[in-house]
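Here the complex is missing one protein chain, while the rest keep their positions.
Letters are used for the chains, namely A, B and C, taken in the order the chains are written, and counting of residues starts over at 1 for each.
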């Protein structure tokens, strides 16, 4: 089996979906000849032609709105927004239209589309390239929000997202694009879009995360193991609909939970999970749910990026506090 | 003292701010000759002239972006977005620019502006006129989010928002615009922008709300009082920065809390408050924090509006469950 | 001086305000039966429109945006569309929807606050009402892209207002449609007002048709009160689109004879004189005069038509008023193709509450 990076897995999933289904089209800025600024769409134009791999004008509202029109007309568009900072402008079309078309027409029209965008900080880019907008998207009724954190999950979840009859916002952790490789079969098998991934089992504490932070969270779990603490690690991966059952079951076992996200703290998706745990798991909790997040400030330029984002150390500090709570 | 409605209080605050400070300008669709579709800007054009009360083309990104440019150049713009459903398109400019200008320039440039928009359901309007976008705005570092629920608070908080050197998103509960009146002195006194309002004291349970739902929450408290249950009612009013201290102190006293919001449940601002309570108030809680919210669906058209929104009955059900928890 | 671009904007009219032809009537409007049929549609649309206003005033309908004065635009444009084309509208295109086969009952349900009204039995490919101004222009581009990709000879017709022409999405859509030469008609009803904002405050452009020049596509102005002109201009655009020659922007000049919506009072911001003058140019009387002039229509036919329109509208109204209320489950059941389990609990809660409501226990 070939070893692939996360961005290669995205590429393989796109190619597979386009090969299997002639209604799948890819559109966005520089997705064609250039193969995407991160090369996620590399080779697709050569293989499937410029009509299905569409270099658009520089216009994110057009890209999103077009995708909606295409989807209503029976295509399965996969739109790329080049960087997360330029995805906020798409909220309007996603929320007011993509998410509502089926309900608005009582089932007459669906909107099977995917909006892909690279997210998260840590690659020392210019301003607006390091955003974590997942909480905003995850607040929108009528869409799915998916955020894989490994090549295999990226592949299986992207295939599922493209096949899904409803709109999916598919967030990709830029920092993990080339950080590591995994074996990947390219077997065309989609993953379920409503189930968390338990990456590591453990009885002492539950660590919940998604996106690039899963990486630091796993590192923290390894460090903890060396100290004899066994952490269960859950990758939420499908933020909406949220699979609280898996998280609740884990916390029922461990009694302690730390939620890790790269987004600024207030109103982050970590708060949603913590609120659900407090509501439905209060009696199983031995300690308050702790949220390890970025600060409530603007993502700084690269020189302070590391000081801004959570790291393994901050996760470990939260875990220690949580374990010490009595 | 004259008795005024909430929308009249908004109008008085705007007039007062414009009279006191020549740099205050008002802009938006139909804010001039028409005085705003809800009449919030009535009479301002006659009094302060069309140069300061600006009817704009139909272009929300222009309205928001212009306000930013004006603010950087030393004006104090108050921009109106006609209905909440058209405010999502402004998130991009607010988040990427208004919220960041001061940090980006390390203090060289500020962005003293207010973005006003009527929010919330319950007035049987067409689609997109019933949104509760506060959680999205409250997730943005670098701005304030204010949401008054009475004429007096609307007046004092709007004055403070206009005077504030930083950007403020000012949400107005459409449903309360003309629902009731209050005495208002029109004394030009701003309210603090970081303090919750305790509207009613009580030792049995804390009810937390904001916007139009404060109305139902107060009604629930009255009903409870008839049954011998004394609820403390807190109007958050300034969602960002959030005054958790007042809420935590109240819950430390009552041990029980229900948070009420009109927004769809997942990722709502109720989750942020519940998460904070669970984190910092766990030991004082006798029962899980309960969130009374709208369902995670699209705001329906008018015929199902009442079935969608929380009402007094749903608040009371949650309170009873919370009180019964042991 | 080197000139690198030269552009002209044409304006088209066949009937003057009295309904007399000012130039040779085009082929597309020479069949009197067709013209009479379109005239009937215009009258039916206006009758229905007036009924909707009456229902709103008596609390039996929600906020409603009258299409009074734009019947020639709606009917003229719809008249060049084929059944399987795709129409994208705002809230003021009741007449066009009627012509497309959307039923009066459906429209009444929609404006009465029930999503079932957008589940059109006919016109399955037409988009539902789009309230967020100009956002649907981008949908039209996507729909047209799909048509072109599949090699169909269909067109997407996107209708909007003068206010909409100031929105970024309007422009992004025109520009995109130009790049890919897509089969789209962008029809802008310039009714001189966007709520209280007059046309001259929307743009310094002297015509809205010239917005096409920015996108490198053809733009044309047409007298929007002249059915024959609207139909002819739309037909030319549709033929070009079907032939792979790309999009067209049509500015149809007209006047909003009504208030903006039932929530508006236009007398607050515009002159009675202006309104009275606009009534002189309105489209139905103009076409009637023409039809009477060429003797394909008579006063007695007119009377019969009015009566039959009233009857038809009344039947739809009765059906609407007798229609069962929506059930709370409706909020949940078409949110997703298959409802996620995470929503099941909320659905149950809403249904239980609905029963309580029905039993009269709660507000």
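Quick note on the criterion: a contact is a pair of C-beta atoms (placed from the backbone, for glycine too) under 8 Å apart; a residue touches a chain by one contact, two chains touch by 3 or more.
It should be emphasised that the depicted structure is a prediction, and the values quoted were computed from it without experimental measurement.
**Student:** List the neighbours, among the chains on screen, of the chain that has been left out.
**Tutor:** A, B, C
**Student:** Quick one: say which of A:137, A:191 or A:308 touches the chain that got left out.
**Tutor:** A:308
**Student:** Please identify which residue in A:13, A:242, A:298 or A:319 touches the non-displayed chain.
**Tutor:** Missing-chain contact among the listed residues: A:298.
**Student:** Of C:114, C:169, C:259 or C:282, which one is in contact with the hidden chain?
**Tutor:** Only one listed residue reaches the unshown chain, and that is C:169.
**Student:** Have a look at A:22, A:43, A:57 or A:165 and name the one touching the chain we're not showing.
**Tutor:** A:57
**Student:** Over the whole complex, note the residues of chain B touching the chain we left out.
**Tutor:** 25, 51-52, 54, 56-57, 59, 61-62, 64-75, 77, 92-93, 96-97, 101-110, 141-142, 165-166, 194, 241-244
**Student:** On chain A, what residues meet the omitted chain?
**Tutor:** Output for chain A: 29-30, 32-35, 37, 55-62, 85-86, 124-129, 265, 295-298, 300-308, 311-314.
**Student:** For chain C, which residues lie in contact with the unshown chain of the complex?
**Tutor:** Residues in contact with the chain left out: 1-13, 166-169, 171-172, 175, 178-179, 181, 201-207, 209-211, 213-217, 221, 246.
Just so it is clear, only the chains that are shown with their structure count from here on.
**Student:** Determine, using the mean of C-alpha atoms as each chain's centre, which chain is farthest from chain C.
**Tutor:** Greatest centre separation from chain C goes to chain A.
**Student:** Hey, how far is the Cα centre of chain B from the one of chain C, in Å?
**Tutor:** One centre to the other, that is 35 Å.
**Student:** Starting from the mean Cα coordinates of chain A and chain C, work out the distance between those two points in Å.
**Tutor:** That gives a centre separation of 40 Å.
**Student:** Residue numbers in chain A touching 2 or more other chains?
**Tutor:** 92, 96, 103-104, 141-142, 242
**Student:** Multi-chain contacts only, two chains or more: what residues does chain C have there?
**Tutor:** In chain C, the residues touching two or more other chains are 115, 132, 168, 330-331, 335, 342-343.
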